[in-house]
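There's a structure below that I have some questions on.
Only a single protein chain was left out; the remaining protein chains are all shown in position.
Each chain gets a letter, A and B, in the order it is written, and its residues are counted from 1.
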Amino acid sequence: MSGETTVSTAPASATGGTGVFASPSRFRLPWTTVVDARVDGSKLPKEVVLSVRDLTVAYRVRRGMVQAVRKVSFDLRRGETLALIGESGSGKTTLALALVRLLVRAAKVTDGTVVYQRDGRAVDVLRVGTDALRHYRWNECAMVFQSALNALNPVLRVREQFIDVARAHGMTNRATAEARTLELLKLVQLDAERVAGSYPHELSGGMRQRVLIAMGLLLDPQVIILDEPTTALDILTQRTVIDLLRRLKAERQFALILVSHDLALAAELADQVATVYAGRIVECGSVADIFYRPNHPYTVGLLNAVPTLSGDFRSLDSVRGQPPDLIDLPRGCSFLPRCPFGTSDCEREDPQLVSVVPGGPAIPGAGSHTAACFHAPVVAKSFSRHLQSAEVDEIASPDALADRGAR
Amino acid sequence: MSATVASPPPTPFPGIAMVRAFGRTLVALLRQPAGAIGLFGVVFFLLLAFVGPSFVVLDVKTKLGKEYQLPSSEFLLGTDYQGRDVFSQIVHGGRDIIIVATTTALITTAIAVSLGAMAGFLGGWFDTVVLAIADIILTIPQFPLLLVLATFVRLNNIVLLGVLLAALGWPALMRAIRSQVLSLRQRDYIEAARCLDLGTGHIVFQQILPSMTGYIAISFTLGMINAIFLQVGLIFLGLVPLSGNNWGVMLQLAWVRGAIFIKGGLGYILSPVVAISLLQLSLIMLARSLEEIFNPRLRKGN
Partner (left out) sequence: MVAASQSLAPAPGLSPLVAVWHSVTGNFVVRRVAKALLTIWAVATMTFFLVRLMPGNPIEQYIGQLIAQYGLPYAEARDMAASLFSVDLDQPLMVQYFGYLGKIARGDLGMSIKSQGAKVSDIIVAFLPWTIFCVGFSLLTSFILGIALGALMAYWRDSVLDYALTMIGSLLHSIPNYLIAMILIIFLGVRWELLPIVKMRGSMSPGMQPGFTVAFVMDVLFHAVLPIITYVVTTVGTWMLTMKASTTATLEEDYVNFARAKGLTDGRIRTAYVGRNAVLPLFTQFTLSIGFVFGGSVLIESIFVYRGIGQILVTAVSGRDYPVMQGCFLITTASVVFANLLADLLYGYIDPRVRVGQ
């Protein structure tokens, strides 16, 4: 397959690179306030493209306020892949949506900053105006939804939907846009002409996911967020998509945020893995750290829940219990009811993310391994004993997990 | 399919259950402003039409010199072209219309429910034929069809008029019932009932239909609205040789005799217009509130 062809970069849009970094307009209506979202980029390391601090999202339901995301912080570097792993309702999708400000009307970002940096210029995405936001979306940061039938407009052909995106971002020449569409569809190994002329309901799930990925690459964004890219797909199609993503990552060097519940996916593609529970990151570290040296009981539980295909049959330990009620959170650790390591200390205070390595950085991101547990060392030791025991010879190594996905 | 068979909903004393359900619906209706108004409106007109005549005597005396009087203390809504009291005519005029509307709605519901349930449940050629007939009836414009039929059938009988109107009204409800039955057919407890060989009739009438009573109530109300619309239109055109006095006849006489051009005739022509409009409005508000109650999707905000 000629997927190896080098693809031209997106033609410069009419807004140029100033789109999201534009200074606030001088013209404003008398009763509005203009916020300058630009941030001093000198304090950030050059490679950090996205710096999230204390992001908090809550939304109102009849019973009260749902704390969907609670003070999440992390740094994402250029070309790096961060996997956000958690069960349904953990808040990982809400977190992703907050990064592009696509929350439902009832939800509000109540605290935090999301700083986006490129070429030395930085803005707080949460404070940019609507025009700048429109340029930010897809141009700088593309969030690709799950490939369910509903992600694409059912009454427009695929080609038209690509051209819509191109036109919205300044690519007014239809011929150029069409050519680029075909180029991208070939890149994701689809029959370009046929797919471009099809309607969404005529494509299979795997094809649609690849169309969505191709669309994400249309404007060469610096950050791509993928929400459950392999969830609705069968095993073989998953393999195709994962291989495709790996190749694209190597070629294009975009930063990738993967939102999923699938550990195997993280094992395949991620550099950094963060486990999300009850709206918070409870552990974050490199792939090797998470899979070989987990420090949080929830991470251990997730690892143990993956059945082994090789080795002796042992009983499945899934994490017992239910996620907590996000409206009425307990004062102490939210994982306590399901935690085999819990003590009375855990009731009193909600543990914050601290570095597992003494003296190391406490912000999730490359070069740090953090966990939010008072008993982290105990957990780590117990897991390494577990690893060494006779039953589990090749448990949960990233390669082993990847192999399982392939078979 | 689930491993355990869900038991069919219990119906020990269907009468008591129905009364209770009716009571609950009533309370829910009264909670909504539109529902309360609609219910009171309908009750008001029912009382007016059926209880009113016992208190208000129909004025049939021709009074020369008192034609087309404006409303006064003597004639609450004025007089007609023969000097007769309009108010008494209004009180007596609702009965026929409501009876026809109810008859029509009853027959329509009966036909639609039976055919729809059977068609949905049995499928096959029966389903195809019923659906084709329904489609054709739905496509043909109702009013012209009624006109044509009215020339062949002497509509001097209330029940006959009701039957005729019902013959046109059943397809809409039938299709809805049929599609509901089709979807319910897949449910587990129906499968269980079939396995237990409980008989088609039992399954249809005791398992499927009870879950649709809300919908049927709404369709009944809508059927009444449509029946009133059609019959008054027919009467207005002079095609229904009903003797006696009802709002439709009042309308027709007033129009034909040019009451609109005479100053005092306003009461005569507007009274039936307002009466019919208010009745229809009450029925529609009732239907809409019922829909809110039985159709939780419409409720705002989960």
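Operating definition for what follows: a contact is a pair of C-beta atoms (placed from the backbone, for glycine too) under 8 Å apart; a residue touches a chain by one contact, two chains touch by 3 or more.
Predicted model only: the values in this text are computed from it and were never measured.
Among the residues A:R53, A:R121, A:R134 or A:H386, only A:R134 touches the chain that is left out of the figure.
For the options A:D111, A:D164 or A:D325, the residue in contact with the chain missing from this view is A:D164.
Per the touch definition above, the residue from B:V19, B:A110, B:I140 or B:V159 contacting the chain not shown is B:I140.
Touch with the chain omitted from the figure is made, among B:V232, B:M250 or B:I293, by B:V232.
Contacts to the hidden chain, counted on chain A, fall at residues 100, 102, 134-139, 142-143, 145, 148, 150-156, 164-165, 168-169, 191, 194-195, 198-199, 201-204, 207, 215. Residue positions on chain B in contact with the hidden chain: 135-136, 138-145, 147-152, 225, 228-229, 232-233, 236-239, 251, 255, 260-261, 266, 269-270, 273, 276-277, 280-281, 283-285, 288, in rising order.
Methods note: only the chains that are shown with their structure count from here on.
The distance from the centre of chain A to the centre of chain B, with each centre set as the mean of the Cα atoms, comes to 57 Å.
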